[in-house]
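Just one protein chain is left out here, and the rest sit where they should.
Entry: chain A
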Amino acid sequence: MAGILIYSDKTPYALELVTAGQIVAKDLGLPLQAVSINDADQAVELGKRVEVYKIANDDINLADTAAVASALKQTAEQVSANIILLSSNRRGKEVAGRLAQSLQAGCLSDVNSFTINSGKIECSRNALGGATVAVQQIETANQVIAIMPKAFEKAPEGSGSLHELTVEVRPRIKVLEVKPKAGDSVDIEAADILVAVGQGLENQGDLAKVEAIAKALGGEVACSKPIATDKKWLSEERIIGLSGKKCKPSLAIVMGISGQVQFTVGIRDAKTIVAVNNDENADIMRMADYIMVADLEDVLPELIQALS
């Protein structure tokens, strides 16, 4: 039994997984198949690219990880797949561990890239909070790999086919309400210039100045995690780092952020980094191209002036 199966609850990520799956399929000489659960539109999209199995089953709620993992296990068995590629978004990661356990599979999540060497998929993922990049491979026959969103391009249309599949699950979780998060559709990963602020920003009122600077530069405002999750001054969409976005702008101006690894992992691929901090020994200073030891209270108005 050997083959590759891909699944994501989100269609864009599923299309990225097609690209990743095609690479593995070609190198290992294995068939590639996809599964879509309770998402007819996704099944159609996937069916233009790969052989896709469509599951329609009211007992499966995507919030019910046990049900989704069980459906995927049954699919893997029915289509003879041993390598399962999932998306490493929150739902995907949660399913990954559960599915791996039920398949007695090794599992890697948050995989940024991979290469294939002597039949093994060598996966790169951040380790030690982002301080290092670990290259790891799964040794078991069954493998579950969860791949970071946007690590691969979406696969273009090609040829594929659509089939139906039935699975049986026992529902355990009841969803009472789904609320979209406060609408902020900013895509900081796509921005060429980022102005990032952290807890060194003392007053929420000063955010207007940060926004003015970003606007003058034609960039976007981004932030460290506490600014969004603790202070709730900006949306979570704007978080840079391990649990936020991994950005590669040409220029990142990082102000009042200490530079702990969980943050820097999201910005270390920037071409140029400017760090502004009132502590010359802040970790962020060590990874900056331009270092400015100064108080934000002074720097913000001066920057606005200099850029206008």
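Operating definition for what follows: contacts are C-beta pairs under 8 Å (C-beta built on N, C-alpha and C of every residue); 3 or more make two chains touch, one makes a residue touch a chain; residues count from 1.
Here is the rule we use: contacts and distances are computed from a predicted model.
J.: Can you work out the missing subunit's protein name as recorded in UniProt? Choose among "Glutamyl-tRNA(Gln) amidotransferase subunit A", "NADH-quinone oxidoreductase subunit K", "Phosphoribosylformylglycinamidine synthase subunit PurQ" or "Electron transfer flavoprotein, beta subunit".
T.: "Electron transfer flavoprotein, beta subunit"
J.: So one chain is hidden, and I want to know which residue out of A:107, A:155, A:210 or A:254 touches that hidden chain in the complete assembly.
T.: A:107
J.: Which residue among A:69, A:227 or A:240 touches the omitted chain?
T.: A:69
J.: Touching the left-out chain: which of A:15, A:81 or A:95?
T.: Selected residue, touching the omitted chain: A:95.
J.: What residue numbers in chain A mark contact with the hidden partner chain?
T.: 63-66, 69, 89-91, 93-98, 100-102, 105-110, 122, 126-129, 131-140, 172-181, 193, 217, 229-230, 236, 242-243, 250-251, 260-261, 268, 272-274, 286-293, 299, 302-303, 306-307
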